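Here the complex is missing one protein chain, while the rest keep their positions.
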Amino acid sequence: MDFRELERIVVEFRDARSWKKYHTPKNLAISAVVELGELFEHFQWLSDEEILEAVKNPQKKEEVADEIADVIIYLVLLAHELGIDLDEAVGRKIRKNEAKYPLPGD
Amino acid sequence: MDFRELERIVVEFRDARSWKKYHTPKNLAISAVVELGELFEHFQWLSDEEILEAVKNPQKKEEVADEIADVIIYLVLLAHELGIDLDEAVGRKIRKNEAKYPLPGD
Amino acid sequence: MDFRELERIVVEFRDARSWKKYHTPKNLAISAVVELGELFEHFQWLSDEEILEAVKNPQKKEEVADEIADVIIYLVLLAHELGIDLDEAVGRKIRKNEAKYPLPGD
Partner (left out) sequence: MDFRELERIVVEFRDARSWKKYHTPKNLAISAVVELGELFEHFQWLSDEEILEAVKNPQKKEEVADEIADVIIYLVLLAHELGIDLDEAVGRKIRKNEAKYPLPGD
């Protein structure tokens, strides 16, 4: 699944439920924090080693994956509202990072 | 660009710079918050209408797009560390959402 | 209650339960995000006017107050771990803000 297909699917899902009116930039920003908080709940009080161990459990891994997916879905919806093409944006940002942190041979 | 290609690109970028040692789950989680904060700086003190107006400026739009891209890149790196296939995870989460919020005819 | 009394109470609470070992800087930072996400859940999909209306309900108001308190408690615990005197820090930051944004007659 690429960003354009993902955008199409989540916007279609949203419009079929008439939820567009709720999808203001700030509401979507706030929703991303809600989901990020739920993601972080899985990490709370665990060391990095314990987190890596915990996600070996398939159910736990799916719960964590669900939360990461939720944050991404809200970011895709936010980008949509702002008229941002994420496919282009992510590609451009990677090229900026490559220019900012060049490799010895570059 | 799909999630698997994006994962491949950002992991390759990271490994070429020997940054893997910094990419623990909690460091990547904290980095996602840093970038989210930078994204939210563009929204601070603006109404939703003013945000939508502001991103009509191509430079502003690119700045906002860069920050959304940065959050997504850290989430992709986090998913990678946790062994989560985002392509699968996002698809599954969308199907869960469809089951949770069925349409009248479903 | 001032910050020093609050710090004393929450550290005593923590030590009585032998939780100090969990209170690393990054764990407390992550916990602040968990609670902020729970706070934001009360604002999700509401307009500012609807939020102000919602907290007129005493139970809702207490739920929101609980989440703000939780974020503050984790910040107090984080400051404690870092050896930061919040009473001094907040006072100093207010003076910096006054210097940064002087009034016409200042």
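Should a chain be cited, it is by its letter among A, B and C, assigned in written order, with residues numbered from 1 in that chain.
We adopt the following convention: a contact is a pair of C-beta atoms (placed from the backbone, for glycine too) under 8 Å apart; a residue touches a chain by one contact, two chains touch by 3 or more.
All of these numbers come straight from a predicted model, not from anything done at the bench.
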Touching residues on chain B - with respect to the absent chain: 22, 27, 30-31, 33-38, 40-41, 43-45
Where the missing chain touches chain C, by residue: 1-3, 6, 9-10, 13, 16-17, 24-27, 29, 32-33, 36, 39-40, 43, 48, 51-52, 55, 61-62, 64-66, 68-73, 75, 78-79, 81-84, 86-94, 96-98, 101, 103
Where the missing chain touches chain A, by residue: 26, 29-30, 33
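Criterion: only the chains that are shown with their structure count from here on.
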Cα-centroid distance, chain A relative to chain B, in whole angstrom: 4
Sites on chain C at which at least two other chains make contact: 30, 33
